[in-house]
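Take a look at the following structure, please.
As you look at this complex, bear in mind that one protein chain is not there, while each of the others sits in place.
So, subunit A:
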Amino acid sequence: MTRNNLLLLALFVVLAFVPQIFTDGYVRHLFIIAFIYAIIASNWNLSLGHCGIFNFGHMTFFGIGVYTAAILTKTAGVNPWLAIPACAVTAAISAVIMAAPVARLKGIYVVLVTFAVNQLMVQLVLSQADLTGGAKGLVRLPFLTIGDYSFIRDYKLGYYYLALILLALSTAFLILVAGSPFGKSLKAVRDAEDYATARGISVARTRISVLVLSAIFTGIAGGFYTVYLRVASPEVFGFGTMSLVLSMVLIGGINSVLGPVIAALALTFASEAMAGIGGFEDARYIVIAVAMILVLRLAPGGLIQILERLAPTGQKPATPTRSPA
């Protein structure tokens, strides 16, 4: 087990005890949101960081999850417990559709196409108001329950643990993927496309696969998010959420699994704390942007790199500049 994985394990153990310390619903709510952001950011990092795909449509997968769960539970009357995993399927399918053009494009064109797909989804949601509720969205979705027990009780205790379990599953999944030959091939394709091709790796297939894999837990996170908040609105595709999550990826460190998870937790609370300061509601985004630029300038490997510098071990780190988790 690597040191980063041990760190992660320790983090999850601590998080498992958080509800015993913070018994009010508000702090727990912040953690739940942070866990959701952590899932989105770390999965986005799989395509953006590990494979170097400038995918600006990652929030599409999240939004697909949101609307899949909302429509299934509200309109079709499907049990939320079934609707949430169904989001993995719909998000993965949307990833295949988005990947088809992206697989063979390069650089700025990937940005344009993926961004366009995201905008297309907004238009689709707005135009299909009968199904999606249009700009108003879908509200009052059914509660998540087990038997007679509603998850809204006990100050969101049930939601907290479900979110934590989803984050743990997603993280385990990402560590498994990153450690596999496929995970290594992502970095090969990112850094030396021709060399990788000359060694039997299909660049197109790798890109499609990584987009699909990164969509799975992102879709599930979307499904959980909408079931938790009991609303679905087109804002989830918006630029604001996207730039916040992107800063989590970049500040966390694009080459690791752990980095974006930690950055998501830190930024969610930092952003919330700043919102509490009068007149700072909008300025906080500037602060986050400045933090992002500083981290990128001072430690391009992200927070995870700074952490590694602070806690040197006897063993030399695998990479001097960037380190895989």
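Note that in this section a contact is a pair of C-beta atoms (placed from the backbone, for glycine too) under 8 Å apart; a residue touches a chain by one contact, two chains touch by 3 or more; residues count from 1.
Keep this in mind: contacts and distances are computed from a predicted model.
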### Summary
Should one name the undisplayed chain from "ABC transport system permease protein", "Methylenetetrahydrofolate reductase", "ABC transporter related protein" or "ATP-binding cassette domain-containing protein" using UniProt, the answer is "ABC transporter related protein"
## Note on the structure
Of A:I32, A:V125, A:L138 or A:A196, the residue touching the omitted chain is A:A196
### Summary
Which of A:G77, A:G147 or A:P181 touches the missing chain? It is A:P181
### Query
Which parts of subunit A are in contact with the chain that was left out?
181, 184-185, 187-188, 191-203, 255, 318-320, 322, 324
